[in-house]
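As you look at this complex, bear in mind that one protein chain is not there, while each of the others sits in place.
Up next is subunit A:
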């Protein structure tokens, strides 16, 4: 009895927003239902018709990003005083899922701006920095990016070889960052560089750099398998000079900022993966009704039914994990383990569901006439960026072992 009470409290009370309890997993609050519907309508009417074209042309959806900015979607968690929508992380994950269901590239553009750029500035920035680096990035006119990975280290984030040295009243940055999402379309970036090499990962600091900026150049746009409407490239820093006031957080805090940012960003990617999985499931289920073989719609065949069941199960399970992680974060409870679980489950669900969707569609799944092949290509990256599936497993295991500490 006492354990039950404790368990309820653990999931329990958040200030202001109302009781976060298990029933919300069964039915979302009205506010969230409304905003989910708005995002779904927008994705259906504005993103679905252009997604294939955006993918083919590797084109950044600037008009749509501005429209989403006007709706408040580019800065969901940012308080209204700074120009954002002032909503919670659950709302954010719902928004990213619904938009990704229409266009996965647009979903990641929204996610990176919200979680990876605005997130750390909101959490670690000074009031001055917030005004300068947040407000212009809430409208969709400008987007930001996050520069942590390097050609020499991805998962091994502590080995940052980009250096920052102080020269008078400036920081001078040198090094190369790799795989930076949004960078060709961004107006600012959060860069992680080593300020004290001998302190290892405690010697990394975070910096805000405007784009374009002297000393900062971009590598060629990567020709990716999927999410092609979002630009990915290297950021090259050669004696890039920024004012001292551009350091984000305290000196040496960079690694902590990166890890905490990725913890939250993970939920955004889980949401993106859910959107892709859902879109692939929609495609397959619709096809199962329409395509006939052996004298009946293929949806009547057990082989197809079992596939659809497994696909729906994988998606819904991952969705509940994602919602739970968001709710824990909103309730200011520890959420690292759940976020890692959500990202792992959702990304593996996305690749599984999109793979099976092609199988259900048969030959039609292999051609560009149907969106199944694009979902398959878009899904693959979700198991890699913002923490590979292997890293997620390590995070989960570490948390479990801590819980069972002898």
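Note that contacts are C-beta pairs under 8 Å (C-beta built on N, C-alpha and C of every residue); 3 or more make two chains touch, one makes a residue touch a chain; residues count from 1.
As a convention for this text, contacts and distances are computed from a predicted model.
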Protein name as given in UniProt for the chain not displayed, "Electron transfer flavoprotein subunit beta", "WD repeat-containing protein 63", "Glucosamine-6-phosphate isomerase" or "IER5L isoform 1": "Electron transfer flavoprotein subunit beta"
Chain not shown: contacting residue from A:47, A:87 or A:216: A:87
Among A:70, A:199, A:225 or A:293, residue touching the chain not depicted: A:70
Residue ranges of subunit A at the interface with the undisplayed chain: 13, 18-19, 21, 23, 27, 29-31, 33-35, 38, 41-42, 67, 70-73, 76, 80, 85-87, 91, 95
